[in-house]
Structure formats: structure tokens, C-alpha cells
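Notes follow once the structure below has been shown.
Some chains omitted; the rest stay in position.
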């Protein structure tokens, strides 16, 4: 199980939530070992928007906690919208292209979960990627394949595009008896708007929380501290944080979604 | 353009042909820079057979010339049949799973060349891989895809399996006008028999040489020294070095091939 954080708000250095001792993803990731015995040492990644329309990425196969480059970057990089992700691999190789986040054009995506039995579903899921976007598949993870499938499903309505792919994936996992499992807790952004999804089939969904202040919104796979202000996102819901608006939490697969975008 | 070496013969330490100063792949690779301006610094790999029926692999994304692990391994590993490969990437990511050689079960493969316009041909070539072998695709190169396609084409007759895949690939590249280019200079082994192919479509084939003595056979992408004993393999030919026999050079796509196996 990976861990991730997404931020959108005032432009700020990345270090506060990513690398600083008290409340960061990295420190919580090491602390988390004691309680949940999960290791997130199979690579990590950083994605951020700055003056350029396309996001920047920094991905490494080493554990985040020992990477001196990461500490320097998080101190010096400033962004109004960034993702950070520490990976616990679930079968695919530990390579940079398999680390989250993934970027394509202006879009960025990261994921915590898995798509059924990947060996069985890999070909049908990869077939969802359009020919135009297939050259952008530079890794071998289920997450990257799902991201590229989403990008080809009509990004003028991002939530509908995700719903469309999730519906297809749900069909895939339910073709077996008993039904295969799917967990999808993911963040998606175009540099202005931020979306975070919590969904599962035949399984409990991975957790998703957020905290919003006047300065911005932080969405996380697990709370970074014991603060009471973290709000849990229900299963089958999406957090929609559009540019210049406060976040809304909406149910997935409901018509009014598209109005939200 | 990559460079590689394949050895089959008396059990010996790998260092002589891979890392030692005078005649090795690594030293020639650095020396080669002066004459041909090609850099083979996009990772490297070593594959060898020992007491285990499946080969061992050591693959790294760093350049071979600065890898101290490689020097230790080539001094200590002994093998009767091994491959070594230094990579010059042609578009796919520099990751360990994209480094040669590739291994699957008892088979091992490495390649110098390219399969047409990979962005255009990637999907049809990947479709040649059987469902059973698709989980073994852990990288994203054309070379690995071709290897897995070959493995699914009847390895009781390895040369015929390669010919079958090459014929299909030839069809793929000739679908365009003007015809796309294909270069395939590759080595294949099951731990006993060693095969090396030289083939191209709409292009000149990459070079292939070999030198055979009572002690064994060395097959290389380019001669390791100025020795006159290196024999050039003609285009559209295969070197077949069966277990316990001297090597034969046979034309590809001829009936008598199968008799050779």
C-alpha cells in the first residue's frame, strides 16, 4: 500500500508536507512502519506545476528517506499544486517509469491501489489506451495504464472520464467468480483543478482524507498528524477542488457530477 | 548501436572477454568511442549459465565502465556459456528491465538493432506475445517483445521460431511505403546450444563476427581485437553452435535449417 499527498493552494515550498520532520509524508512513512508494518521503500516521486504548463517530475528508485536530492528539491521547489508519492510495489519492477506520479501533457496522476489480478487484466486494460497515447506508456504498471486510459476518455469532463474507465474496470474484475478485487484511490490534476477519487470493487477502499483552509487544500492517503480537522472521504466519492473554489465531495456515478466540472 | 559478446566453451571466468583491459567488451566499448563516436553508456547486462538450469542476470543502468560490481562479478563468475551487452538506448527508458540480456525459463536472448518505427509497431509486435508469456514482459523494449514472441513460436526448433517471427516482422515493416527499416543481430541460447542471427530489412544489417578454437566459440557484434581469425557472418545467416559440435553458418529461411537443430 502506497502513501501519497496532493496539495493545491498558495504557492509554497514543497518541504513542509513532503520532507520536514514533524508532519511530512516521508517522516510519517517511516513512523508508519511501527504501526502498520508497511514499507514504502520501493521508490518515490514528486510532481509539481510551476511557470511551465506541463508539470515537472522527480522520480527515483531509492527510498525517499535517504535521498538527499529530494530534501534539496523540496526546499527549493515552490508550487501551487504538487503531488508526492512513496511506493510499495505490488509486483511490477522498481524502475523510475513505474514510480508515481505520472504526467502526460498538462495532466498528472498518482494512485494507491491495484486493478484486480494484473497478470490477467493487463492486456484488456492496456487495450483501453488509445493508439495516440500508447507511446506515452513508458512503464509497466497498472496505474500508468489506467491514467492513459482516462486521458483518452474525454478530459473536458475529468470526473466523467474517470467514471467511464472505472465502470469498464469494474466490469473486468466482475467477469470472474468470485469477483476479482479493485482498489482505486487516486489524484488527478491539470495544474489548476485537483480531483481525488476513492473507489473499490469487491473490497474495502483505501482511505482518503483532506483538510482545507483559506491557504489551500491537502488531500492525503492517510492523515499526516492527529489534527481533528482531517475529513474522511466516503467510498465511491470524489473530491473536486476546482480553480478558485472550495472543495466539494461528490458521489461517483451520479448525473450531477458533470455539472460540477 | 549496442555491442555484445556471446561465449560458449570451456568453463572460464567472465573477465577475459568482458572486463579485462586488452581485449574486452568494456575496454573496446570505450576505445570504440574514438572511431565511431557511439556511446554505449545506457546500461549494460550480463547473463550466464552455471549449475542452475536457468541463467543468472546482472543488469544495471549505470555505464559498465564505472561499475565496480561488474569487475568483481566477472572475476568470480565462471560459466561455459554467457552473454554480455552494453546498451545505447534508441528511445525506450534506461531501466534495468530494458537492459539486455533477457531471460525466460532456460532461454536467454540479447539484441543489437531495432524493429522499424517502434511507436507504430509496438502494439502489433506485443500482440505476437502469447497470453501465457505476457506476464514475463517486465520492460518496454522492442527487443524483449521480440524475444517473448520467439519463445511462443515453438522452441523445439529455435531457428525456425526466429525465422517465423522475423517473417512476421518483415511483413510489418513492409506495410509502409517506403518500407520501414529493421535490424536484427541477436544471440539466443538454452544453456547448451548457442545461436546468433544477422538479418535486416530495408537496411544494412549490423555486423556479426565469430572466432572458434578448440576451447570454445566467441560471437561478437564487432571484433574485440585485430586478430585475423574473426570470421564475418553474412547477412541473413545464423551461426548454429550446438552442444558438443563445431559451429556452422547457415542461411536463414532455407529448409535445411530445421535439419540443423
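As written, the chains take the letters A and B, and residue 1 is the first residue of each chain.
Here is the rule we go by: a contact is a pair of C-beta atoms (placed from the backbone, for glycine too) under 8 Å apart; a residue touches a chain by one contact, two chains touch by 3 or more.
Because the structure is predicted, anything quoted here is derived from the model rather than measured.
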**Report entry** Complete-assembly copy number [criterion: all chains share one sequence; 2 shown]
**Finding:** 4
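Definition applied: only the chains that are shown with their structure count from here on.
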**Report entry** For chain A placed onto chain B, the superposition rotation in degrees, Cα atoms, nearest 5
**Finding:** 180
Query raised in the report: Using the average of all C-alpha atoms in each chain as its centre, how far is it in Å between chain A and chain B?
Result: 39
Query raised in the report: Where on chain A does chain B make contact in their complex?
Result: 92-93, 95-97, 119, 122-123, 131, 134-135, 137-140
